[in-house]
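Missing here is one protein chain; the remaining ones are kept as they sit in the complex.
The letters A and B name the chains in turn, as written, and every chain counts its residues from 1.
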Amino acid sequence: MEWTRKDLLSLYDLSAEEITFLLDTAGEFKKVSERKVKKVPALRGKTVVNFFVEPSTRTRVSFELAEQRLSADIVNMQAQVSSLRKGETLLDTVRNIEALQVDLVVMRHSTPGAQDFIARHLKCGVVNAGDGAHSHPTQALLDIFTIREKRGRIAGLNVTILGDILHSRVARSNMWGLLKLGANVTLAGPSTLVPREFESVGVKVCHNLKEAVRDADVVNLLRIQHERQASGFFPSTSEYARFFGINRETMKLMKPDALIMHPGPINRDVELTSEVADGPNSVILEQVTNGLAVRMAVLFLVAGCVKK
Amino acid sequence: MSDASYIFKGARVIDPARGVDAVMDIGVAGGCIVDPGEIANPEVVDLSGKILSPGFIDLHVHLRQPGNNMAETIASGTAAAAAGGFTSIVAMPNTNPPADNAGAIEFLRQTAAQKGVVRVLPCGCMTKNYEGKEMAGIGSLKAAGVVALSDDGRCIQDHSLMRHVVEYAKSFNLPILDHCEEQTLAAGGVMHEGKWSVLLGMNGISGAAEELMVARNIILARQIGWKIHMQHVSVKESVELLRNARAKGIPVTGEATPHHITLTDECIKSYDTNYKMNPPLRSEEDRLALIEGIADGTITVIATDHAPHTRTAKLVEFDYAPFGIIGLETALSLCYTELVAKGVINLAAFVKLLTTGPAEVLGIENYSLAEGRPADIVIFDPARKYVIDADKFKSNSRNTPFNGREVVCKVCATLVGGKVVYREA
Partner (left out) sequence: MTLRKRLYSPEEISGAVERMAGAIREDCRNAGCDDYALVGLYQQGVPLAERLCDALERLNGRRPPMAKLDISLYRDDFGKRSALPLIRETVIPFDVNDTRIILVDDVLSTGRTIRAALDALTDYGRPGVIRLAVLVDRGNPEFPIRADFVGFGCNPPSDHKVAVQFDADDPGENGIFEVEWKKY
């Protein structure tokens, strides 16, 4: 197959073949990052705008480095939703950006579907760097890339995503990607944060930690936001840690070679203890490394399909 | 009043209040329905193959004037109503400023008299500034001419206050039209809480938010013995509550909107803000329950909840878009297509939903084509297939997801007081 999309909005939109194509391309970019000269001229003369309408450090830095290694010109724009809503509309803002002859907009936004909305109105490419609780395709791709690298396959693996699924774009993106590639997906966590409605798309929903991790080949932990406690989803982070945190004892229930993943930033002693985070099963830092390769692959492919 | 006189020949006349469903001649003179034999020099119009019925009544229209004339005005909204076959519309009071006082009602009545082409029936707020805190001057509103009370867009959360409003409204013979929504279960929601909100990562509005307030209203209606009409019923459980309550003789009624019987929450996966309204599009199960409720007489009214918004207002992120969909100019076609063309109900039952059903809620007696009644008439062609073209709308706004949809049944002409206020081009 050949890559033909100018936007990457959600893994829900992609076929298994397209996801595999992205992962394979990322594999070649990972090798570029291992060379002495870590830069390629592929996006030379192209301009990429990193437009973050929600604060982000890790994802933005990862995208920025990926763009630099592809030789793109980069503009960083940050905006607060509050000021954006008072002044010009989001669409006017991105149209102004596009008028500067930009090729790609990498965008993060706090509301679901914001990137789908602007992509419909722009000629330049749009890469979703996270939209509310909806989608974060590059994070899911790097998670899946890491699993595939470690296990050699995705099909047939038992992958448990554990934590605040309800508010997680990482969970939603991983779920679609993993399902398309044939994994068995379990979504686990407190019942208030893991709605049963997910079962309708063929994933297992589980509100018991032991049951959720017992057969898992991979356990992907999601960050618990303290504000969810204030909204009454669970009583306290310490109670969360007691019933849903991964520690030495829970590791004993798991397959000895199960992978421990986390999109970061981690809350030590909430989602997982330091022993687990820094232990032999953890691939958390490799995820970060792979994120760079995945984002280079995405930017390269998407930019290649933008018609100017 | 109009001096023109007509004899409409050959139409199938459906007049639910009198139980008429037959091909017959209808005469119009002096703004009223008259015996065709008594008209001198009438214009005779052949309406073979067409349906003629009393003009439609919409219990739920947002005219936006005053406050947001860009989205709609009394002139444009009533023109849209006429194009949709509606001869009377109930104007929701949540304008800016809201119609919570006699002056606002007077403004509406005067402007409607000058600029309106259909009858605008004013509705007043239940509470001051529709804030759900203090009762509005209901007696003065009645004196100024309101036909009903509503805090539409919001819902009185304080049950004690609601009880007093209903009791007080009863003494002024004003029906209550209530937007049933418990706030804490709806807070922050932008779409139906269910499979699709979960998959799309959007904040949901629980169906329980509506169900709770429908139950509350049924309790109050029973206790007080006064009419409470549930606006835009959207969930299955509300239909069931209404069905049981009506079986027990409690004076409650319910309306369904064209969009809730045609669309579901799955539409929102496109993030098209024209699918954003409140109550939100619900599940397929809910949609089917509404249709069942219509079929068995639990729901007696179709109302549009015509809620115009400018293109600018809707052309934003889904979360930030205002709730609302326009409906006046698509209601007949959409509902006919969904209900009659698909064989759910017959044409006579369908016409009731748009005429005697809403008339009963407002306490209008004998809403019919009986001789001597005002000639408020709609003529429509049930066989006409066409594609909805929002660019041709009379409304100032275009916020409809139905643009481009193929439907059947079209309004041919609308008469208010014997005057033709809409005629198909």
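Structural remarks
In the analysis below, a contact is a pair of C-beta atoms (placed from the backbone, for glycine too) under 8 Å apart; a residue touches a chain by one contact, two chains touch by 3 or more.
Remember, predicted model here, so these are calculated numbers, not experimental data.
Though it is not drawn, the left-out chain touches A in the full complex. Remark: the omitted chain is touched by one listed residue; of A:L43, A:A66 or A:L193 this is A:L43. Residues 1-4, 21, 24-25, 27-28, 31-32, 35-37, 39-43, 46, 103, 300-301, 303-308 of subunit A touch the missing chain (whole complex, contact as defined above).
FYI, only the chains that are shown with their structure count from here on.
Across the complex, subunit B is touched by residues 85, 89-91, 109, 111-114, 116-117, 131-135, 166-169, 172, 195, 197-198, 200-201 of subunit A.
Taken in their complex, subunit B has these residues touching subunit A: 194-195, 198-202, 270-271, 312, 315-320.
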